[in-house]
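Only a single protein chain was left out; the remaining protein chains are all shown in position.
Per-chain numbering from 1; labels A and B assigned in written order.
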Amino acid sequence: MKKLQMFLRMVGKAFKERKSRVAIAFFAIVVGVGIIASLFSVYYDISIKMSEELRVYGANLVLAPDLQAANKEMNIEQLDKIVNKFDKDKLVGYRPNLYGVAKAKAKGILDVKKPVVLVGTWFDQVDQVNPYWKVEGELLANKSVDDEVVIGKEAAKKLGYDVGDTITISVEETGKEEKLIISGIITTGNEADSQIFVNLSLAQELLGKPDKINIAYFSVLGQNLSSKVKKINKTVNGIELETIKKIASSEGKVLNKIKSLMYLVVMIILLSTLLCVSTTMMTIVTERKEEIGLKKALGAENSNIITEFLTEAAILGGIGGLVGYGLGFLGAQAIGQSVFDSYISFRIMIVPASFILAVLVSCIASIIPVRMVVDIDPAVVLKGE
Amino acid sequence: MGLITLENVSKIYGEDVKALDNISLDIKEGEWVSIMGPSGSGKSTMLNLIGCMDTPSKGVVKIDGIDISELDKKELTKVRREKIGLVFQQFHLVPYLTAVENVMVAQYYHSMAEEEEARKALERVGLGHRGNHLPKELSGGEQQRVCIARALINYPKLILADEPTGNLDKENENIVLDLFNELHDQGHTIMMVTHDPKVGQLAERQINLDHGKLKDTPQISKERGLVS
Partner (left out) sequence: MFLRIIRRSLTRGLKSKLLAIVAIAFGASLATAMFSVSLDIGDKINNELKSYGSNIVVEPESESLPVKVNGVDFNPITQNKDYIPEKHIPKIKMIFWRHNIVNLAPYLEANAQLSEDQRVAVVGTWFDRKIRIPTGEKFNFGVKHLKSWWEIQGDWIKNGDNKALALVGREVAEASNLKPGDELNLDFNINGQTVNKKVKVKGIIDSGGKEESKVYLPLNLLQEITGLKDKVAKVEVSALTTPVNDLARRAQENPDALSDEEFEKWYCTAYVSSITYQIEEVIPGVVAKEVRQIAQSEGVILNKIKLLMFLVTLAALISSGLGISSIMTTKVLERRQEIGLLKAIGSSNLGVIALFVTEISLLGVLGGVLGYGLGIGFASLIGQQVFGTAISVKLLVMPIILVLSIIVALLGSISPLRIALKLEPAEVLHG
């Protein structure tokens, strides 16, 4: 017991004595472990975060009637059924579409009616399902607005309309006609540019297709979407959910690249932390060469001195690891905030992991310094001739 | 059969640098021996050998009956720990430990760290009241006395001193040499390396080294006393 006390006393005083040097080693470990901890936190979250980010590409699933369905239409209730099969927090958004051909009056020129594609949809879901739409003006405020319309940029240009104008839309088959105010013009770079959009309920009325939709787009988080899709398809009739391979499979590819990149990067940082701690420990050994020589001359065995050093390293590593974890967590949040605009989740696993990692790193880093200890000759304390 | 025996010991560095050349020597228990000689004469090499910090190239070095010639570093450390107390020219106290803790370090590596005993050892060298001071708060002489207390703490067979007064002024030198005298009177075996003839003369026997060889050993000075 007394021996242990003396041991602790020596280690403790050694720390106190070399405050600045210990502080540097400590700093090195804190920085190293901090970086590692933050990268690990980010690494664990990166799939989720990046897949959230990749949702900027919009929908990755599409629901459509299967081939047997008449007119390629389905009921809106069928959509609800599918929606209920997804976890709320995984479903970023979904948007049903009903298509039909209508005629729109061109501005200025009397009685020139041009055929256009009329789309009924839910505008509140556009941000989630089509985040890349560029909107000039505004989208419709809610699902019950029935006197406003959003038109594609091409359509606006070719029909000669601007935001705020009134456009007359008529459907030949049903003979219905509506005067609508243009609340927004969208630019997408795809066929939506030449279509005109109204609320789903209004489109259903104009086209005479109550409760019908043609297609619905889903933006869903998570991997293994295709197996999930297969499972859902087994439970429904007349409709079919499908992954949009263009988005879904590319997402998988990109995610894998980023994950393996991060993995290698974490390894590199781990190496440079090792370098950092190791050279700092070497400095400590060099500085204390005489003291080590003295202790050896007084009868200390290599193992005694090495134990002292490793204990110092482990204590440094342990405390440094915890502080480093704290810093690393903050660092991860900084990365999360600046890169992903969201928090990186707290993982209790990383606390012991970074503690153990730090102790390990500082002990491994001490291998070369410890070998230097072994090489120190006790005779250094004697006056040379 | 003495406490320390050197039989035909040579130490050769590199190809042909003979630091010690076929030396035989015998030091008895309770004897005070001083080793003298100019620089390069082999003093330090001899100190290294007897201090169990090195092994001879040829010949046998026995300390308290143990032949150290064939021992490895670990075994050498053990012999040194058990048999030898070291006193250095530069004192070599651990700067961040107090006087009493510096004494305890030697106890610690030897066996047990007992603060009471360490304090008693300091009292023996007249530093009972300075136990809680750091080395930098002590004078040179006081530091050297802490060093001697540390050397004594494990009851070594031999006290090996390397120029113990080399870094001290006259006054402190006298205090330290008095202490050595006292120790000798109590029956300790002392081996002291010095280049100061006055200090050397205090010993019962002087060994003169020159170019690794023993010069004819001068008479044992019967008259011992303080040189002031």
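Assume a residue touches a chain if its C-beta (ideal position, glycine included) is under 8 Å from a C-beta of that chain, and two chains touch if they have at least 3 such contacts.
For clarity, every value in this text was computed on a predicted model and none was experimentally measured.
Just one of A:271, A:349 or A:367 touches the chain that is missing; which is it?
Touches the omitted chain: A:271.
Could you tell me which of A:115, A:210, A:238 or A:352 touches the chain that is not displayed?
A:115
So which of A:94, A:133, A:197 or A:325 would be touching the chain we can't see?
Here the residue in touch with the unshown chain is A:133.
Sort through A:158, A:176 or A:347 and give me the one touching the missing partner chain.
A:158
What is the set of subunit A residues that contact the non-displayed chain in the whole complex?
So the residues of subunit A touching the unseen chain are 24, 27-28, 31-32, 35, 38-39, 42, 50, 53-54, 56-58, 62, 67, 72, 99-101, 114-117, 130-134, 154-155, 158-159, 187-191, 193-194, 242-250, 253-254, 257-258, 260-261, 264-265, 268-269, 271-273, 275-280, 282-283, 286-287, 290, 331, 334-335, 338-340.
What we mean here is this: only the chains that are shown with their structure count from here on.
How many Å are there between the centre of subunit A and the centre of subunit B, using C-alpha atoms for each centre?
Computed from C-alpha means, the inter-chain centre distance equals 70 Å.
Show me the residue ranges of subunit B that touch subunit A in the complex, using the header's touch definition.
Going by the criterion above, the answer is residues 39-41, 43-44, 47-48, 51, 53-54, 73-74, 77-78, 80-82, 86, 88-90, 92, 94-97, 101, 104-110, 112-114, 150, 154, 162-163, 166.
Using the touch definition up top, name the residues of subunit A that touch subunit B in the complex.
Touch residues, subunit A against subunit B: 2-3, 5-7, 9-10, 13-14, 16-18, 290-291, 294-302, 304, 377-379, 381-385.
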